[in-house]
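Every protein chain but one is kept in place in this view of the complex.
Every chain is named by a letter (A, B, C and D) in the order it is written, and numbering of its residues begins at 1.
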Amino acid sequence: MQEAMISKAKQLLADGTVTRVIGWKKGEFAYDITPAIFESSEEIDRDFVYDDFTSTNVSKYLVKESKKEGKILAFLKPCDTYSLNQLTKEHRVDRDNIYVVGIPSDGKLDIEKIKAKGITGITGVERDGETLKISTVYGDETMSVADVMSNKCISCKSKKHVTYDELIGEDGEVITSDRFDMVEKLENMTSEERYNFWRGELSKCIRCNACRNVCPACTCENCVFNNPDSGVENKAAADSFEENMFHIIRAFHVAGRCTDCGECSRVCPQNIPLHLLNRKFIKDINSLYGEYQAGADTTTKAPLNDYTTEDCEASIVHERGVE
Amino acid sequence: MLKISVEKIDELFKAIAEKQTLYIPTDREDGASEYKKYEDGMKLSGNLNTLRSAKDFFFPQTENLADFKMEGKKIEVIDIREEAEDFVVFGVRACDARSFTILDKVFLSDPVDSYYKNRRDHGTIVTMACTKPAETCFCQTFGIDPTEPEGDVACWSDGESIFFKANTEKGQAFVDSVSGLLEDGDTTKLDETKAKTKEIMGKLPLANLSTEAFGGDKLMEHFKSEKWAELSESCLGCGTCTFVCPTCQCYDIKDFNTGNGIKRFRCWDSCMYSDFTKMAHGNIRNSQLERFRQRFMHKLVYFPSNNNGEFGCVGCGRCMSKCPISMNIVKVMKALEVK
Amino acid sequence: MNAIDTLIPHIGVVTDIRQDTPDVKTFRVNAIQPDGTASGKVFEHMPGQCAMLSIPGVGEGMFSITSSPTNNEFMEFSIKKCGCLTSWLHAMEVGQQITIRGPYGNNFPVETELKGKDLLFIAGGIGLAPLRSVINYVRDNRENYGDVQIIYGSRSKDDLVDYQEIINEWEADPNIQVNLTIDREQEGWDGHVGFVPNYVKELNPSLSKTVLICGPPIMIKFTLAGLKELGFTETQVYTTMELRMKCAVGKCGRCNIGDKYVCKDGPVFRFDQLDELPDEY
Amino acid sequence: MQKIGVFVCHCGTNIAATVDVKAVAEALSHEAGVVISQEYQYMCSEAGQNLVKDAIKEHGLTGVVICSCSPRMHENTFRKAAAAAGLNPYLVEIANIREQCSWIHKDIATATEKAIILGKAAIAKVHLNTPLVAGESPVAKRALVIGGGIAGIQTALDIAEAGFEVDIVEKEATIGGKMAQIDKTFPTLDCAACILTPKMVEASQNEKITIHSYSEVSAVKGFIGNFTATIKKKRRFVDETKCTGCGACTEVCPMQKVPNAFNLGLNNRGAVYIPFAQAVPKVATIDANYCLKLRKGDVNEKVCGKCAAACTVGAINYHQQDEYIEQKYGAIVVATGFNPIKLDKYDEFAYNQCPDVVTSLELERLMNAAGPNGGTLLRPSDKTHPHKIVFVQCVGSRCDDSKGKPYCSKICCMYTAKHAMLIREKYPDTEVYVFYIDVRTPGKNFDEFYRRAVEQYNVHYIKGMVGKVTPKADGTIDVQASDLLSNEQLHIDADMVVLATAIEPDKTARPLATMLTTQMDTNDFFTEAHAKLRPVESATAGIFLSGACQGPKDIPETVAQASAAASKAIGLLVKDSITCNPCVAHSNELMCNGCSACEKVCPYGAITYQDKEFRTPYRTTVMRRVASVNPAVCQGCGACTVACPSGAMDLNGFSNSQIMAEVDAICK
Partner (left out) sequence: MQVNDNKEFQPLIVAFCCNWCSYAGADLSGTNRLNYPTNVKIIRVPCSCRVNPMFILRAFQRGADGVILCGCHPGDCHYTSGNYFTRRRMTLLFSMLDFLGIERDRTRVEWVSAAEGAKFAATMNEFTEAVKKLGPNRRLEDLRCRKQ
């Protein structure tokens, strides 16, 4: 796949279709891949990479990049295309200035999961089908790919590209996943248990803003949490309330807009399952207002900007689930 | 050397915790480890290092500076500072141990930060030598020997026993206070462990990372480097690197109106944040490039310039594993050292 | 705990407010004595040094102390309205208490390098505020310095800060030469009209002078260029930088430029020192 | 520093009996910024108001808090008083300590405590109040009426009568609409043409009215008082100013097989045509889809051209192009009317198979003297006289499936009674059956009319459903139905079947609603601003609703609504300018993402976007899409402020910081 992408990128650069390419760049180790913008074939030959660790969703970079002079080629995985569509819908990107090449993804790996197995001193990772061979300064290890698949890929919702100018490989289908299982599990807990669960998780938050800054739905010119006039500005949680507030407001602001790309949880240095907050909203929206997938198209009204006269009352919250 | 057998470590912890608050690195559910206040039954983490650094003990993420009461045109300042209680931080690695030296240079230089000093005076740091460094480790680049950690008390494990050596007066007092549990031990096996670790250190991918190209005298050369644009292009401007960093110490001072008074507190801030230098008259670092450059220039050039060549990084590798887009100081150093 | 920490402020009380220009007010601040009366200074300082003023809950900001250290009765701050805190300060009434901490930063080297020198002060707009402290310090120790010339300009006559003091005291002082200018012709103004940089060139000051300059960045830039044309060197020119800081003690990291902290190593710099710093100010 | 005056009202004993007003005034006097705190017997009295006015002047107050009755009672009173004393009226806040405190609580201590808190909240808010000035926006003295049916004509006539210019835009070649196609009207049975055509002529002759027939509205911009509409005059290949309507061209046209739309395709006409004899404007139109010359593509080719040759005034112009007119309007009236629904989905009624199954509107044409049969009722198939006619009610109305409409079309019961009666009167030998679900005849003289049909004219009304209509080989039609009252299955051998087809809004209504940013219901009827109190206004200011575009209506109702809409429009047009509510939303461009969330929730279409250039700190510029709120259109609901994730959108008078300050004060 990497080779096909490289030759496609070089071709589109050469024929003038695009002036820049956004993709991923090799790092120091086998896994520390950085999103990067390439402007020449030489750079691409030297650094371009697409492998098991290129999980970053590069859509958000297109907010800035698409406003620059010259078209940019973006390699987007199926899930990334949902983000791009959502950004297009919200006029945050100039879609005409982006050339999207859809690329398939059979799931990315989570280095944290590998390390959590006690593996350290990693000098190389090699994939052989469903087995992963990891060389370390302490000797070699093997493990199953499925064991270290990143969470966002385990609960993959779609292998289908919802927007592209060109595809490499076959397009996939929207798939049904068990992504709401954990939400449901929490819903079935008692209020007290849920409270304790979330206190445990959210109290880990260090307010590094990685979740916000990586989120393709969080592209505000000026985030309310940075705006002294908003009344909720804060930089660090000085109280547990502020930990809660940041995540509630953030989830609410992306409700109906979050495509469930999973980046927030992926980047959280404290491993807080932030995506569960977004998924809770998605699940509620689906069950209360009809199935809705943000980013599936660029025209449908977002559920929170829409209504029907027959919508359920807020009291439904009091009537269902576990107290 | 004084030692205690690994099996008896819980007894040691209990004994310490009886006298003062003890913090040890312990594993949480998700496998990561963090410092927690010791309670009976708590297990010492086997991980190389904690997710958050040990700087929190002396420079917490938020802390109250003063309270104010306002009435009419009058203001009353309330000094809320209290003498800290004695505490012990056990299991600090060599890299984090060095970070205190760096933080001391900032907070204990004139004018002394009393909040930091208060905790520093009352905290005893017990370090623990590394035996299984990770690929992200590059403390040796900054002259740190993970097998010979600093700290008030240094500890080593040879798998069977934990050895103790006091480095400071405070450390000696600590060792004396638990000496009843310690016995003299043979260090043959420990020396082997150390040697083995040193060997691994030599094999680590970043073993040859050098600081030669950096330091206070390289200020303009690096500042003007064209590499910053490429290095910073995918930076998200989040504060992850800053907040997991054991040496980052930038902070903000804010007021919070509780409805019954004003609390002035300080909290960690990050030079990577877009509003870090934003003031009423404007912002001096408007682009992520400038902000990104500031962070690394500070660690690699500005700080050494003001501190006799000492760098503002201890090579703990936290930023390497936690950056959402895997950009880090090592990549910056490697890019900049190429002429 | 009784260790003194500079982050914990003192209380000052505003005892006089003077509207200098439409957007600049000068506040007189006194310390509160144990008996509750307001008199004297909260702390001593040197010319060019600053203080952090704050209204808790509103914000804290660094301001030059515009009164001279030789004034033993009070401190003064000339403050331009430009943000949330300054708006609040402008809305204050006499008797309002504020918090104050300092002094911070370095000062103009009035007791060392400047001693015995001919001095030329060049200021634009609110830029006079930090220089006023030096000017009055020099006037009160007149015997220690050579010629003193002040070139001061503003948009209009109404925007000249401390105008009353300038005409009543400085212009009346036979030992000081004062040159005022405003940007555009204005009724009731028979003085010089024109921008400060041009006026400086017109006046062609003697190269023997040491220059202290403060004003808007664009004015400083052109004036410096003009001075160089006249033959001045950068080592002869001092300026004081804008005050963008939080802790004021060189720790919070905000005013860090290169290896300098403006709050601690500055705000007063000689131009040759600034050359060694990244262009981030 | 704020200088706030607090005035606590006793309201006689209404407040003072349960709230210790002196204590309230005393407590509030210590709040930050309060320079005067007084109490008085009756604040709203002249003496009370003077107290406020004097304090404003004496203390130079920057804000006023009145602790009194509900703001719904006296907010305006105190605002006026403040304005009279030179204080911006929007710097006054009311703490409701009567309706929401003294009247509902009994315990003096707790009521007083609450009153103090409410006062503190008002003080906290007033600290953040900003002076607001109601903007003014000029009104263009011209109205646009979209649709030239009876609704549009009546509205236009009324507006013109009041002295304002009106333009009627009609998409067909003539005005008149559906009423022109109708034969007789219920319940008086007078001839529709006789009452309509004079109105059409009146409209065409009124100096204030301009009729744009064969035209459509292609764009509308602007807002109340200041709309700009683009009207597309479709090319009719006839110069309207020259054509005399003599009809010579229509006679010579060799292409005579064009289905006559006016007669619903029941007969044919020429490619060049005048819809009907009394058409207004009486001008010929060439149907380019059928004209032999125009279909060729190249009009310069020597094909046909007979009409041009026959025209003595040289009005035929094969080169004519669409014309676009841009015009400013102060008010817009929508009168797009209705159409019978298509019956494609109703195979059971054999409408598509059998020509003798007709819709009621078709029956109107069949019975009309100007219709295809010159007024003699003949079967379309064989032009014979029908002896048995079955009427089927509610075809597509009151449906709970997706085939039809959920609503009652309202007019069918009455026009069917009319049809039945007319047929029975003219052709006593014809038997008439009406199958109905129930007969709805509310209206003046309506039920009497229906009863006459049953009792006097012996129309057979059968409560029941028609299951299937089957054309038979002998030319008759088998109507299979159930009689719900006798509970038996019926078969009727009918000669004709008439379907009372549901009516629906015209297809042009939806795109028009988008253009006008007005709301529609799920059936595409325009939604009125308030179902009861503002039935002829749309929620978008300056846009009014006339006739069946708002819901099914008969002629008198339509005319009544048309006049009502006209009077609303006139009420607007007589003003030179409109005063805007200053408590409107506004967007901070520096924070706006241009994401359109606010626009999506705005019920008034008050928000538009533009690409705007912004300076960056690096002396370059960047284009950004940003929202702007039209204060003349915004009504100040605040929906946008919550939809906006960045907080760029805020509401004057109820800003985020004001409400939060109130929350803080209450929770302190």
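Here is the rule we go by: a contact is a pair of C-beta atoms (placed from the backbone, for glycine too) under 8 Å apart; a residue touches a chain by one contact, two chains touch by 3 or more.
Quantities reported herein were computed from a predicted structural model and do not represent experimental measurements.
Taking every chain of the complex into account, the absent chain touches A, B, D.
Screening D:Gln49, D:Asn226 or D:Gln635 against the full complex identifies D:Gln635 as the residue touching the chain left out.
When the full complex is taken into account, the listed residue touching the unshown chain is D:Met660, out of D:Leu292, D:Cys399, D:Met465 or D:Met660. Per the touch definition above, the residue from D:Lys57, D:Arg72 or D:Lys257 contacting the chain not shown is D:Arg72. The chain that is not drawn here is touched, among residues D:Ala564, D:Val601 or D:Ala648, by D:Val601.
One chain is missing from the display, and on chain D it is touched by residues 70-72, 96, 98-101, 103-107, 110-111, 113-114, 117-118, 121, 519, 527, 529-531, 539, 583, 601, 603, 635-639, 641-643, 651, 653-654, 656, 659-660, 662-664, 666-668. On the side of chain A, touch with the chain left out of the figure occurs at residues 183, 186-187, 191-199, 224, 230-232, 238-242, 244-245, 248-249, 251-252, 255, 277, 280-281, 284-285, 288-289, 303-309, 311-318, 321, 323. Interface with the hidden chain, as seen from chain B, comprises residues 256, 258-260, 263.
Operating definition for what follows: only the chains that are shown with their structure count from here on.
Of the two chain pairs examined here, C-D and A-B, the one linked by more C-beta pairs in contact is A-B. For the pair chain A and chain B, the distance between mean C-alpha positions equals 30 Å. Centroids of chain A and chain D (each the mean of its C-alpha atoms) stand 45 Å apart. Among the residues of chain D, none is in touch with two or more other chains. Annotation for chain C: residues 84, 93, 96 touch two or more other chains.
By the touch rule above, chain C contacts chain D in their complex via residues 91-93, 96.
The touching residues of chain A, counted against chain B in their complex, run 27-29, 31-37, 56, 61, 111-112, 115-116, 120-123, 136-138, 206-210, 212-214, 226, 234-238, 263, 266-267, 269-271.
By the touch criterion stated above, chain B contacts chain C in their complex at residues 65-66, 68, 70, 73-77, 79, 81-83, 106-107, 109, 111-115, 117-118, 216, 219-220, 223, 249-253, 255, 257, 262, 264, 266, 269, 271, 276-277, 279-281, 284-285, 290, 294, 297-298, 301-303, 305-306.
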